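Just one protein chain is left out here, and the rest sit where they should.
Our next item is chain A:
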Amino acid sequence: MEFSFYEFRYAPLSIQIAFIFIVVAITCTILAYLSILRGRYKAYRREKKLASLHPVIDNLLMEHILLNDELASDTPAEQVQLPVEVFRLPVFEHRWAREALIDRLIHYRNNVRGSMGEQLRNLYIQLNLDKDSLKKMKSHKWDKKVQALAELTNMNMSIADVTILPLTNSNNRELRAAARHAYIKLSKNEPFKFFDVVTEPLLLWDQVELFKIISTTEHIAIPNFAQWITYSSNKTIVSFCLKLVVHYNQLSAVHAVIKLLDTKDHYLRADAINCLGKLKIEEVQEKLIHMYDSQPLNCRLEILKALGRISSGKHVGFLRQEFLHSTDFEVRKHAAKSLIRNAWAAKGLIQELIDTATLENKLILKHCMNPLIKF
């Protein structure tokens, strides 16, 4: 040993470094193997424990809550005393088991309707599981907070606006999204209030999630989205509101959408044109055609699509002109598509175009007329 140390001490620097790295590499490799083993063992144990606990929870819920005839009365859910004693098993003293119970309660609550859902919520409260969730809310870890928000939202537990609203602007995307969902679902007065305070852009993923929450939450008061279309300085909020206007066919917001046609942001302008087309607002056609020549390509395409969607038959001449004279392939294709959508007013014209058009234009027309081709 003494000899080895002596050798090491007087070896060249590169050899000394190599020695150290050999030791580090061997140690790291062994630790990696041990971590793999430990990770797999822990996951195996967890799966095994959950596999034995889930049937217990399911049986308890089935027997004492879901199939309990006494609970199926007309008495308001909050006045019913549930058989909570049967749920006070020693295993539920462990946090992992209580979390499994919360997960199962949420699972069942999402799959039953009416008073049974309320009884499951009652059980969640009477077993003090809401305290677990609120404790997680206070954690400094974002993932715990997100978990808590999801649990409280699913159990329809009210949370103070002052607690959630700041989180709707959190730097962490997941936390921000969870807080927005919770706010929409749980806020009794103004579920869309956070639209006023959002400073961060609403990502496409956020929009998908919010759209789902808004369109599937029962008893939600849908506001007039014109207020944000007109006044919000957050472009993504405006864009999202345009999608909601289309979804709810909110004709009261049309005036605000038309005003948006004058915005300098051409992406937003294209969204507004898209919205007006989908709402089939006939009166706006003249304005769209008037502005057409000064627009970038994305807005032009949206105008052509809108004329097709509105299908008033009044502007087939304009569509014909664009189809015949535009040099851009996409413009011709969309003009042709809209002409076909206006076919009831342009039957003779379409036949005439098929007979006289160039080979490429004829192909475009046939493409647009073929029901097998959607785009």
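The working rule: a residue touches a chain if its C-beta (ideal position, glycine included) is under 8 Å from a C-beta of that chain, and two chains touch if they have at least 3 such contacts; residues count from 1.
Please note the rule applied: contacts and distances are computed from a predicted model.
Novice: There's a gap in the complex where one chain should be. From "Glycosyltransferase", "Polar amino acid transport system permease protein", "Sulfurtransferase" or "dihydrouracil dehydrogenase (NAD(+))", what does UniProt name that chain?
Specialist: For the chain missing from the view, the UniProt record says "Glycosyltransferase".
Novice: For a quick check of understanding: of A:I22, A:I222 or A:L251, which residue touches the chain that isn't displayed?
Specialist: A:I22
Novice: Out of A:P166, A:P201 or A:P296, point to the residue that touches the absent chain in the complete complex.
Specialist: Among A:P166, A:P201 or A:P296, only A:P201 touches the chain that is not shown.
Novice: May I ask which residue of A:Y231, A:Y267 or A:F329 touches the chain that does not appear here?
Specialist: For the chain that is not drawn, the touching residue is A:F329.
Novice: Touching the hidden chain in the full complex, which residues of chain A are there? Just list them.
Specialist: So the residues of chain A touching the unseen chain are 12, 14-15, 18-19, 21-22, 24-26, 28-29, 32-33, 35-37, 39-40, 43, 143, 146, 150, 173-174, 177-178, 200-201, 203-205, 207-209, 211-212, 243, 247, 329-330, 333, 360, 363-364, 366-368, 370, 372-375.
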